[in-house]
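Structure in structure tokens, see below.
With one protein chain held back, the other chains of the complex are shown just where they sit.
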Amino acid sequence: EQPCDDLVEALEWIGTSEMTWIEVRGLDDVDSLRRMTDRLGLHGLILEDIVHLHQRPKADPYDDHLFIATQALQQGETVETQQISMIVGNGYLISFRNALDEHIEPVLNRLRAGQEHIRRNGADYLAYALLDTVIDSFFPVLESYGETLEDLESEVLGLNEEDGMQRIHALKRELLMLRRAVWPQRELVNSLLHPETPFITRNTRVYLRDCYDHALQLIDMIEVYRELSGGLLETHLAATSARANEVMKVLTVIATIFLPLSWIAGIYGMNFDPDVSPLNMPELRWFFGYPFAWLLMLGTAAALLIFFHRKGWIGRKSFSRREDAHGQNE
Amino acid sequence: EQPCDDLVEALEWIGTSEMTWIEVRGLDDVDSLRRMTDRLGLHGLILEDIVHLHQRPKADPYDDHLFIATQALQQGETVETQQISMIVGNGYLISFRNALDEHIEPVLNRLRAGQEHIRRNGADYLAYALLDTVIDSFFPVLESYGETLEDLESEVLGLNEEDGMQRIHALKRELLMLRRAVWPQRELVNSLLHPETPFITRNTRVYLRDCYDHALQLIDMIEVYRELSGGLLETHLAATSARANEVMKVLTVIATIFLPLSWIAGIYGMNFDPDVSPLNMPELRWFFGYPFAWLLMLGTAAALLIFFHRKGWIGRKSFSRREDAHGQNE
Amino acid sequence: EQPCDDLVEALEWIGTSEMTWIEVRGLDDVDSLRRMTDRLGLHGLILEDIVHLHQRPKADPYDDHLFIATQALQQGETVETQQISMIVGNGYLISFRNALDEHIEPVLNRLRAGQEHIRRNGADYLAYALLDTVIDSFFPVLESYGETLEDLESEVLGLNEEDGMQRIHALKRELLMLRRAVWPQRELVNSLLHPETPFITRNTRVYLRDCYDHALQLIDMIEVYRELSGGLLETHLAATSARANEVMKVLTVIATIFLPLSWIAGIYGMNFDPDVSPLNMPELRWFFGYPFAWLLMLGTAAALLIFFHRKGWIGRKSFSRREDAHGQNE
Amino acid sequence: EQPCDDLVEALEWIGTSEMTWIEVRGLDDVDSLRRMTDRLGLHGLILEDIVHLHQRPKADPYDDHLFIATQALQQGETVETQQISMIVGNGYLISFRNALDEHIEPVLNRLRAGQEHIRRNGADYLAYALLDTVIDSFFPVLESYGETLEDLESEVLGLNEEDGMQRIHALKRELLMLRRAVWPQRELVNSLLHPETPFITRNTRVYLRDCYDHALQLIDMIEVYRELSGGLLETHLAATSARANEVMKVLTVIATIFLPLSWIAGIYGMNFDPDVSPLNMPELRWFFGYPFAWLLMLGTAAALLIFFHRKGWIGRKSFSRREDAHGQNE
Partner (left out) sequence: EQPCDDLVEALEWIGTSEMTWIEVRGLDDVDSLRRMTDRLGLHGLILEDIVHLHQRPKADPYDDHLFIATQALQQGETVETQQISMIVGNGYLISFRNALDEHIEPVLNRLRAGQEHIRRNGADYLAYALLDTVIDSFFPVLESYGETLEDLESEVLGLNEEDGMQRIHALKRELLMLRRAVWPQRELVNSLLHPETPFITRNTRVYLRDCYDHALQLIDMIEVYRELSGGLLETHLAATSARANEVMKVLTVIATIFLPLSWIAGIYGMNFDPDVSPLNMPELRWFFGYPFAWLLMLGTAAALLIFFHRKGWIGRKSFSRREDAHGQNE
């Protein structure tokens, strides 16, 4: 375990012990990297893949080493990916990552602490350990999405139309991104599981099987979350549509009651001259004319209210209780 | 059939008879488990898989034994999974499960009763019997969902918008979880069916084929239920939209009838002075002025009612009968 | 061709001629069946599969015979499945079916009539003939669904919201069930086509290829019907939404015309005292006051009607013709 | 190139030259066909496939010939399929088609003209040429659907709800049928590409690769058209919903303006007696009472109009321009 500034010099260590791990932090000094990879006889494409930071996770076998590029997730304010590349050769592993990504540090420390165990198991076991770390870095992110999903589910009935829509879509978008990030990880691990892949011993493959199970579990969970957020969207749309229908009902109830009442009032506001003919609005001169008009109007209103009640548009317990719940939620 | 507290001691029995079944209940004493698995020379990952209780069902072949982890369903108030792990070796099967899961007990008792038959058929047959038990534990759960689905189908026309939505989505969510649980079971049994899998004899494979058929049937049923609950959702949305349309129709019918009537009443409420000119509202002084106004209003209403009737918005038998049905449902 | 009550005795016939067909009708006498299957040395699972009547169609090869279970469709008032199981051995075929299922009788009679041809072709050819019969039993059912689909398509514009929804969903549900029934049939025939399947001669495989084509055609048709009923649903929803929009338009047209008119009438119903000031409603004392008010109202109405006409909301030929068509449909 | 009425006699020609093409037009004389196929030693199923006119396209290899059945499209008023069957043997090809299908004639003439070239290339090349003709017969049909799609796309904003729905669904339905027809063609050609298929020489396979590319292109195009018509449907629904919303807006604007105005008018239509108390409607006797009422009403209207304008419901340029466009479209 030695810090070393000159990458090429570091290569001297390969072969001096059973297993050498060279950890390159910082990918800015491309010249040194180039000298290093040239010394190792690496293909020119590998250097490109190392410094170009948005590689699709992949494992490329070469004649005398295996190149692995993968992406860990780091959850700060936003979720960010950080690329970790590895060259697995006989008795050595060289890992490359950006110097600024400090999040993965503690995990790597744990790996370093267990180096004794790793040394016995060889470079491919170390590669597995790194891949496992990378895949495990997805779980906390996924769990935070799971919590967002649960929050949304409990709030969904009280959400504003567009606001809810946007929050649900933001979640869907993030799950989509996560899914896009996990699939190639699964393919990567799967390709390492194939017996023909060189530089992966049979012993390490047992561990990779475990790693593969984790990737499958991630994919399972993401798919479940995606379907749930799809269902959430439908519930949200149904809730907003239910509220629109309720607005409609209120309008209908009020309009349907007051339009006939206004009409009745309008009738007795007509100016037909009762003096001209006994047929012209005799009600106006009835003794109980005004109470009669009120009776007419109240009767009409009552009939309509009973009609609406039987339709289930007003006065349902469940309906009003639900309303109260809304009133508190919003 | 002997109870035994010391797991390591129990291992002594292996080899003393044709077939030894060690059943480990309770996974809390990790130390004993570790000593036991070390004694058997098991890979470290197996112990992890045994005590970590949410494994994806899987079968991992090792050199001298086969490790199987699976999840049974237990339906109490909620549906819970309980992990059953097995190590199938030459002449022995060791099964592990949580001590608290008592639900599976009666089924295991039946297995124990038929141990004579199992002893003849070897450890892999016992493994099949356990897997079959596990897969059969899905059927009652699925059936209860089937009943929920039927209930919802018969109630769907009378359900409140959001309430129906949430109940249907709860069902969809549970079917999603069940599907997620069954698929790996199917893969697990399928992987055991492959002729290359060690520790599964040709004879047992005939039984596993049956088990595989059950898994396929489960998946078939779940897919059918999922599609049906999707259709249910559409019916529910159509029903709520039909009810909204009906509210709309009532509003339209009432408003469209009373607005013209109110207008007519309004006209004869105007205060143009009939004294000034014979053109100014002569109706007000007609002998039949008031009856004429009524005739006008009733005629308008009748014309509109006929128009609506021809549109099919009012007075349709099927419509009102359906309404009654609703009135009773809700 | 001999009736025989004792199943075990019937087995004696095997080997006496080139090809023996034992047809077992009625699966209630489990004891006899068990004695029979034991005599033939059949695996215990086969008997279970024979008497348990909702097997997934499948072909299980055993060492000295092939077990086939399949489901024919019988269309009475509802569509019902009836299980037909077969054991294909060297020079014999034993078929099992429920005694009560009489529908398939005439088809079997035709098979029996052609037994000479079958005898020459062996037990596997007979198995093909039975499978072909089973698959052909799907076509009339599918055709009846096709007719239902066509009926619905011609009625869809006139259907009540919920009624249409339910009829379309009933069809979708039945197509789903049919699809679920056909897929395993296809897999069954496909597995028999594989050259490694024993007990199927190369000659019979030519016929099974034909049978496989029929299964594919069934699946094709079911998928097409499913997509068509999906499109039907969309058309239905669009039609109900179009009708809701039309209700809306009528409401809008009427309300938008009569609200301004009522307002004008309301203005001249105000009681400002013309005696107090010449500015207070001088119209009321105009000579042409009342005709002026009418002109105002009719002018407003005409302007609005022209506006609506230009919007295409009223008076379109196509629109009203379509309406008439509806009026007649409903 | 000789016409010949007796099919069996025609068979004599086989072998007299390098390559014999017998073209059978008309499939009504089943007896002759049977004698012919018997003479050639064809399997009984082949004759069935030839005369039964709705075969799924397929290639069935037999010991001494290859049977190909395929479906060409003929676009008259409606699109119709016509079955072309072929038997490809050593040095001969026999093609069968319905006598009434004259559409394919000119294409066949071109083939006949190039017979010299075909003679050199053998029966399998002729089979390729026929298959290529069949697949090319799909392109004009697909192109006409493409034009229908473009027409619909340019008209979609002006289409009536149900009319548009039905036209789009008719297109979707036809694309579905076309897709159903093309897929087996692709499988057919693909199966002929497999090196194990007998009677197809390596040389012809180069041409079939081209034919396969065409089939893939067809499928690509159909899928694209299907997605486009799906998008068209969504646009159509959005357009009809936009128009419904516009109706709603007009209603709201008018109702919201005139209801308050009517109320104001109603207030001053009240008959409280100004003689009884100075508090009772003193406005009625104000000098500027009537102008004041007008001011009140116009002010209210103006405030509402400004509110609606700020909401973007009225007076937007883009909105009215769009409206004009509609007015012209419809």
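Each chain gets a letter, A, B, C and D, in the order it is written, and its residues are counted from 1.
Assume contacts are C-beta pairs under 8 Å (C-beta built on N, C-alpha and C of every residue); 3 or more make two chains touch, one makes a residue touch a chain.
Please read these numbers as outputs of a predicted model, since none were measured by experiment.
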Option from A:Ala113, A:Ile254 or A:Ala303 whose C-beta touches the chain left out: A:Ile254
Contact partner of the left-out chain, one of A:Arg35, A:Arg56, A:Arg209 or A:Arg310: A:Arg56
Residues belonging to subunit D that touch the chain removed from view: 157, 206-207, 209-210, 213, 216-217, 220, 223-224, 227-228, 231, 234-235, 238-239, 241-242, 245, 248-249, 251-252, 255-256, 259-260, 262-263, 266-267, 269-273, 276-277, 279-281, 310-313, 316, 318-319, 322
Residue numbers in subunit A that touch the chain omitted from display: 43, 45, 49, 55-56, 58, 60, 62, 160-163, 165-166, 169, 172-173, 176-177, 180, 233, 237, 240-241, 243-244, 247-248, 250-251, 254-255, 258-259, 261-262, 265-266, 268-271, 274, 281, 283-291, 293, 323, 326-327, 330
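To be clear about the criterion, only the chains that are shown with their structure count from here on.
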Contacts common to subunit A and subunit D (chain labels): none
Shortest chain-hopping distance from subunit B out to subunit D: 2
Interface sides of subunit B and subunit C: same vs different residues, half threshold: different
Distance between chain centroids, defined by C-alpha means - subunit A, subunit B (Å): 23
For subunit A paired with subunit C, centre-to-centre distance based on mean C-alpha positions, whole Å: 37
Multi-chain contact sites of subunit C, meaning residues that touch two or more partners: 241, 244, 248, 251, 255, 259, 262, 266, 269-271, 281
Chain-level touch network, classified as line, ring, star, complete or other: line
Complete list of chain pairs which touch one another: A-B, B-C, C-D
